[in-house]
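Questions regarding the structure given below will be posed in turn.
With one protein chain withheld, the remaining protein chains of the complex are depicted in position.
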């Protein structure tokens, strides 16, 4: 059960991690390659959770299984 | 002496472990491939198989095929084994080990579809298996030719020396294409009737990754 | 310069050509299956031609994967063609077969354990073949497989001891000897169970 709250949490955490990673790479704190790896792993999480957040108005954050 | 990573083919060295002259190594290239394989092994472990929709001929009716649990378990085991064999092929630094892993991928590919009781699928798997069996000849032949002409099978040692005959490289590529099922999909698409997305997907996945690794090997040695 | 290697390579290429041509001609699935074994053997021939210690070490894994693939294919062929008829097994019914095997088997197994190692396993295995082949009883494949698996693990563990703690070589030798004894025995005893049980 993915409720709206946990989706918000996912979206915010992944967004913050990504921003920190990019900022760190720009400031020279984090190696650019590490920043790239973080981006590869976290961007899907961010996009999917942001998308689900958009859609949460309709389903209250649930991903129900529907079918035949 | 030229090293693998002086060749500017596959990126920086991430890791290498020396066992005598056989050196398993991760470059950016093989490391990325190995990481991808691990992701797919996880998907094969945790994902439930799809339930295929079938259309009843002569009407509008359709139904979902039932998933037989013991068969599903067998397919899953084989898919995981296939992933492990692919991972081995990505990591190994020895050409003969690579060919062995390729053959293992071939065996597990047959295993994945063998669990399906469907006659068409079994027929396709059988024909595919025969091609895969024949492909061991160019695979082992290529490795043996490399051993005979250079006296070594280590990618690390052979890298950049340019002593491997073109014939051996061609045989390796031919063998991998025979072991991978993907080219045969075109002729034998019935294999898609077998149960389960993660498992049949694994067949395709392993053959593509073997192909990617053999290109790296052929460019490096 | 023509070396023996080149002559051999030429001969093998000729054989491979024959094998592949035979595939073009052959239409029957069973015949194709048998021909694939020929192809796999040809692959091993090319490796064998190299004729070094390394090549010798490569033949065994090559053979193993070849055979396992052949077995998988054969299994698929059986299912595909529906060849799984039930047949009652018949065993010779003579008085001496009931009494002698147990004694012979006991002697052989004890002698095998004394010998230990590979040859000991062979002798003890022979004893178990006698027992299983002539005594009517249920097959216990699972038991044999389990024993065989543990034996293999012991063997591998012994090698690790050799590599990591060379000072404990005696323990490793004993473990490896015991492991290989059990392993060979289990493998041999499988032959004794081959008497055409239903489903084969």
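A, B and C label the chains in the order they appear, each numbered from 1.
One rule holds for everything that comes next: a residue touches a chain if its C-beta (ideal position, glycine included) is under 8 Å from a C-beta of that chain, and two chains touch if they have at least 3 such contacts.
As a working rule, contacts and distances are computed from a predicted model.
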item: Name under which UniProt lists the unshown chain, selected from "(Fe-S)-binding protein", "Zn-ribbon domain-containing OB-fold protein", "NADH-ubiquinone oxidoreductase" or "CoB--CoM heterodisulfide reductase iron-sulfur subunit A"; value: "NADH-ubiquinone oxidoreductase"
item: Contact set of the excluded chain (shown chains only); value: A, B
item: Sole residue of B:24, B:88 or B:198 that reaches the chain not shown, by the stated touch rule; value: B:198
item: Hidden-chain contact residue, picked from the options B:38, B:167 or B:219; value: B:219
item: Options B:32, B:100, B:131 or B:176, residue touching the unrepresented chain; value: B:32
item: Missing-chain contacts mapped onto chain A; value: 18-19, 21-22, 25, 32-33, 35-36, 38-41, 43-45, 47-48, 50-52, 54-55, 57-59, 63-68
item: Those residues of chain B which, in the complete complex, touch the missing chain; value: 8-11, 28-29, 32-33, 36, 39, 43, 46-55, 64, 182-183, 185-186, 189, 192, 196-198, 200-201, 204-205, 208, 211-212, 215-216, 219
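The rule we apply is simple: only the chains that are shown with their structure count from here on.
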item: Relative to chain B, chain with the most remote C-alpha centre; value: A
item: Computed distance of Cα centres, chain C from chain B, in Å; value: 26
item: Distance between the centres, which are taken as Cα means, of chain C and chain A, whole angstrom; value: 53
item: Length of the line joining the C-alpha centres of chain A and chain B, rounded to whole Å; value: 32
item: Contact set on chain B toward chain C in their complex; value: 96, 100, 103-104, 106-107, 110-111, 114, 117, 119, 122-123, 125-126, 129-130, 132-134, 136-137, 139-141, 143-145, 147-148, 151, 153
item: In the complex with chain B, residue positions of chain C that touch it; value: 5, 16, 19-20, 23, 29, 32-33, 36, 39-40, 42-44, 46-47, 49-50, 52, 54-55, 58, 61-62, 65-66, 68-70, 72-73, 75-77, 79-80
